[in-house]
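A single protein chain has been omitted from the complex, and every remaining protein chain is retained in its original position.
Order as written gives the chain letters A and B; numbering starts at 1 within each chain.
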Amino acid sequence: MAGLSIENVTKRFGETEVLKGVSLDIADGEFVSLVGPSGCGKSTLLRIIAGLETQGAGSVRIGGTPVEDQRAADRNLSMVFQSYALYPHLTVGENIAVPLRMRRLNGVQRLPLVGGLMPGTRAVAREIGQHVADAATMLEIGHLLDRKPGQLSGGQRQRVALGRALVRDPAAFLLDEPLSNLDAKLRVQTRAEIAQLHRRLAATFVYVTHDQVEAMTMSDRIAVMMGGRILQCAPPDVVYEDPDRIEVAEFIGSPKINILPLEILPDGRLSLQDRALDLAVVEGARGVASLGLRPEALRLKSGDSPLRGRVVHSENLGSEMFVQIDVADLQERITLRATPEQRGALALGTPVALDFDLHKALIFDADGARIRRLRHLNAAASEVA
Amino acid sequence: MTRDWWKHLILILGVIIVIAPFYMMVSYSFKSPGEIDRGEGGFFGRQELMVDERCVKLRDPDRDDIAVAAGRFPGHSDSDIRDALLAEAQSDCSMRPVIFNYTKAFTEAPLLRYLLNGVIVTASIFFIQVIVALPAAYALAKLKFWGREAVFSLVLFCLLIPVHAIALPLYIMLAKLGLTNTYAALVVPWTISVFGIFLMRQFFMTVPDDLIDAARMDGMGEFTIVWRVMLPTAVPALLAFAIFSIVAHWNDYFWPRIVVTGNRDLFTPPLGLREFKGDGDGSFFGPMMATATVIVTPLIVAFLLAQKRFIEGITLNGMK
Partner (left out) sequence: MAVIDVSMTDAPRETTVARATQERRAAWALTAPALILMVIVLLAPVIIAGLLSFTNYSLGNSGFDWVGADNYEKLFTRSTYEKMFIATLTYVVTVVPLSVGLGLGAALLINTLGRFREIYKTIYFLPVMATLLAMAIAWEFMLHPSIGMINRTLEATCGTPFEVVPFIANGCADRFPLWLGDKRYAIWVICFIGIWQGFGFNMVLYLAGLTSVHRELYHAAEMDGAKSAWDRFRLVTWPALGPTTVFVVTISCIRAFQVFDTIEAFWPQGGGPNKSTYVMMFAIFEKGIQQNLIGIGSAITMLFLAFVMFLTLIQRWLVERKVHYK
């Protein structure tokens, strides 16, 4: 086990710059997810860590040792691939044994027939068999060891790929969208299992996914990547509640966060829909800004409000309810989280007024950077951290 | 490139060996016999004027020629006239080696006729193969009938029989029917392509049934469906099969060698070349290589123009 340290890594494919200077420190035993839309460079970063790609500049250290001059096979990492990449001609047991055979037996010992006659082959082979059996037991695939990958279901193949990764004791596990080829139900189940596996092995995991739910549910920290940069790397709750940038706020959270246009008046006060709020910025530019409101930060209000509109669509999930409201002068609909008990007041077409908690309002400047220094004008004029 | 230099070294060595006979064939077709003998002249030869001895010999003036020519050379003795005529013949019979070689190729033997035969035979074979195989393939792929499995098993069994292998009994049958030395003998054994049936059946299996049902709803009969609906959908597969078939039969030497004996009018290009070699002496290397070049060129040019299609077609077998 070891930590990883990535410093200022860049990568370009021809004209396109895929990674624009990425730095990330991953502690020993930590589970870090790299999450972002497709094309953000997350898979490339993982492959650079693995040694399957070479970075343009910057350094990668595994357990404090720079690995630039080591090829993938020497970096002592395990990887689970999106397509699982199982060897189709080998049985499940043989597939899981490959990493050990390649490392513990030399070229001659690996030869069919002849290899078995070489001194020491038998003992090592027995040892490898034991490791394979242990890994299979842990993943509950002991009964599949003699089958070929072609005879397995997607979920079973995924377990075999995991088994091949954890049969040895690598410095870290790299997982490249391992759940994306599974159906929804299996994905939820496997998600929990991988998280448990991580706790049990206490190993370093780097997990690439485009699914923010996977990242939120499994990780110690999430690194949100976009356009070849890490925008924020923090624990899931921090990324959700306290995003550094508007893109992060928009990417994390389902349903998506509501973004409303905001104006910063010359005196620093914020104005929504031409109505001044009891909130002001302490410093910085005046003019256009954005207000981010999670669906749960909004509530129904009777009476006057800057946000008034009609219910145009609602989705009742049983335990909660998401209501889309068309607000005049706003291009996008606003999503509100309500309880199913409120559905009587939220029939389609009903006019509603919305209110929100100023403490939960996320303010972003024109560039999308978060404005954290705010003054509450009403009550005790306090600053939100 | 720099890292791969050793790969290029090996591959270029391979290229030299692969290209060598082509290079030599084309180069000899440009050169004079002397240059071929001495191994001179680079690729194109020096293209110095050369005298065709046979042509001169043919025009060797006899008494009548001299008498006729006497009017043109008044006051000369017969031997002078003879020398003058010889000189004329010499200059008329001298030409550039490349022209000499290619003219000889077309005049010594009816090469055009051979080429035409090649076209007739390969085209007939291909068209009959399609006419026979396409309906059968359609029936095997899309129609339900008692005995279908048996017919298909027969097709699979026949795939095991290479036509070249059964050449002898086929030859006996044709001889008994008195069909040797006819176009029919060249074409008949190839009219049935079990491989074509198999290939087209596999292709038709991928055509949705809905298309055929729609055609039936429109009132088409099964025969009409084969030619009006299935044939157009099968064009890419047929094109590949055409290349496979045409290349195989244009180049085939074994079967024409067996069933065509002596009758030059039926010679296919390889047979013509073989005969050229048989009766040529050393000085005919140039024209012979010109003939070989003419025979090989059409397919090579077509291949260079449509490489992907050709490779697809020739390796059709790979789709099995």
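One rule holds for everything that comes next: contacts are C-beta pairs under 8 Å (C-beta built on N, C-alpha and C of every residue); 3 or more make two chains touch, one makes a residue touch a chain.
What you see is a predicted model; the values in this text were computed from it and never measured.
Visitor: Taking the full complex into account, find the residue in B:Arg54, B:Arg72 or B:Arg148 that is in contact with the omitted chain.
Guide: B:Arg148
Visitor: Among the options B:Leu49, B:Ile99 or B:Ile166, which residue touches the chain absent from this view?
Guide: Result: among the candidates, B:Ile166 touches the missing chain.
Visitor: Touching the hidden chain in the full complex, which residues of chain B are there? Just list them.
Guide: Touch set of chain B with respect to the missing chain: 1, 4, 7-8, 10-11, 14-15, 17-22, 24-25, 28, 36-37, 39, 131-133, 135-136, 138-140, 143-148, 151, 154-155, 158-173, 175, 188-189, 191-192, 194, 197, 221-223, 226, 247, 250-251, 253-254, 257-258, 269-270, 273-274, 277-278, 285, 288-289, 292, 295-296, 299-300, 303-304, 307, 310-311, 314-315, 317-318, 320.
Visitor: Taking the full complex into account, what residues of chain A touch the chain not shown?
Guide: 47, 50-52, 71-74, 77-79, 81-83, 85-90, 98-99, 102-103, 107, 148-151, 164
One rule holds for everything that comes next: only the chains that are shown with their structure count from here on.
Visitor: Distance from the CA centroid of chain A to that of chain B, rounded to the nearest Å?
Guide: That gives a centre separation of 64 Å.
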